[in-house]
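One protein chain is absent from this view; the other protein chains keep their places.
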Amino acid sequence: MTPDLPTPTLPQALVLLDYFGIAVFAVSGALLAAEKRQTLVTFIFFAVATGVGGGTLRDLLIGAPVFWVHTNGTLLICIVAALSVWVVRRGRLDGRALLWFDALGLGAYATYGAAKAVAFGVAPVPAFAMGVLTACAGGIIRDVLAGQPSILMRPELYVTAAALSAGLFVGLALVGMAPWAAALVAALSGFALRGAAIGRGWSLPAYRG
Amino acid sequence: MTPDLPTPTLPQALVLLDYFGIAVFAVSGALLAAEKRQTLVTFIFFAVATGVGGGTLRDLLIGAPVFWVHTNGTLLICIVAALSVWVVRRGRLDGRALLWFDALGLGAYATYGAAKAVAFGVAPVPAFAMGVLTACAGGIIRDVLAGQPSILMRPELYVTAAALSAGLFVGLALVGMAPWAAALVAALSGFALRGAAIGRGWSLPAYRG
Partner (left out) sequence: MTPDLPTPTLPQALVLLDYFGIAVFAVSGALLAAEKRQTLVTFIFFAVATGVGGGTLRDLLIGAPVFWVHTNGTLLICIVAALSVWVVRRGRLDGRALLWFDALGLGAYATYGAAKAVAFGVAPVPAFAMGVLTACAGGIIRDVLAGQPSILMRPELYVTAAALSAGLFVGLALVGMAPWAAALVAALSGFALRGAAIGRGWSLPAYRG
């Protein structure tokens, strides 16, 4: 099931962005727990589920060892994120700043997810789907656990920005661009599109039957 | 984890029904997105999650490579299904016709799921469960994502029809019937029971404590 492939040799900068993405998503899980007036244990549970949920699903689907199971660091990042949100008064967190961090995490995580899938020999269309899943599934799990409508159901450009990053990476890799360059273009494009959604309120048209 | 078994050599007709089932379930996901007035991106997300969700869970549980990861075709079927629902005005889709297509997909998918589990060396009772899961989990995931009560919570004969197909296939295979014959009997029986539920309103008694 796990092919004897080397793990993907992505640019070191992207690996850093991977940890950055985990931390940002963990914070967003803990913030929802704060909004729902939960206990510290629930803060940690939400931070972990949101921080590692998307990448976990990706690894299970592509047959890779789940990335956080053989190391302590990843879960500790999520736990520290939860404790930080608990300690810092929420009023002091600039919600707007978090939106922008989250946008950066979204582009990087979608790109990283697609790149890891390609490195594991996944076909192009599913590799694209893996990028979208990696970036979005954590937030969906967070919303389902909290019993609130998921990010999927809002018209703003969120999944779409993840799809842009994942699609660009797979497309550019197919036409032979160097992985590091494809990753850079893909991550920045998704970040820019999500930024436009935040800054200018861009959204997609909804279905009118 | 993945035994070195050949993938199941099911009758070609059933493999066609497998694709048919994926398409039908993908359409049902996109129709729910339409009902909820979602964007095209959400249509695609729902179509994919509903179309491949049940089979994905089955493959993860039995330790098989996830069926849509090493090919582009399966996801493309789901994407085309989502686009079709977006383009065709919904009023023109005969809801009744869709119910019957769905019934056909249900019987085929439950049978195919049980047959694949048997081919991977799964024990009889879990193989039966795999058939039920393959047919029902996609719809459950769809309902949870949309935040609505799942098909599980309705008294109509839906899960029961899947259970009939899965149970018949496993039982007939155990007593030595040829796989293609067992599959035919199982798929048609589940379809017939689901058809009776649609046509005559058959349902199960609910619990009265």
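List of remarks:
Just so it is clear, A and B label the chains in written order, and each chain counts residues from 1 on its own.
As a working rule, a contact is a pair of C-beta atoms (placed from the backbone, for glycine too) under 8 Å apart; a residue touches a chain by one contact, two chains touch by 3 or more.
Just so it is clear, the model here is predicted, and its values are computed rather than measured.
Considering A:T42, A:T134 or A:S150, the position touching the chain not shown turns out to be A:T42 (whole complex).
Think of the hidden chain as still there; on chain A it touches residues 1-2, 33-34, 36-43, 45-46, 48, 56, 60, 63, 65-66, 68-72, 75-76, 86, 89-91, 144-147.
Although one chain is hidden here, its contacts on chain B can still be listed: residues 1, 60-63, 121-126, 129, 132, 140, 144, 148-150, 152-153, 155, 159-160, 163, 203-209.
Here is the rule we use: only the chains that are shown with their structure count from here on.
Remark: chain A and chain B have CA centroids separated by 29 Å (rounded to whole angstrom).
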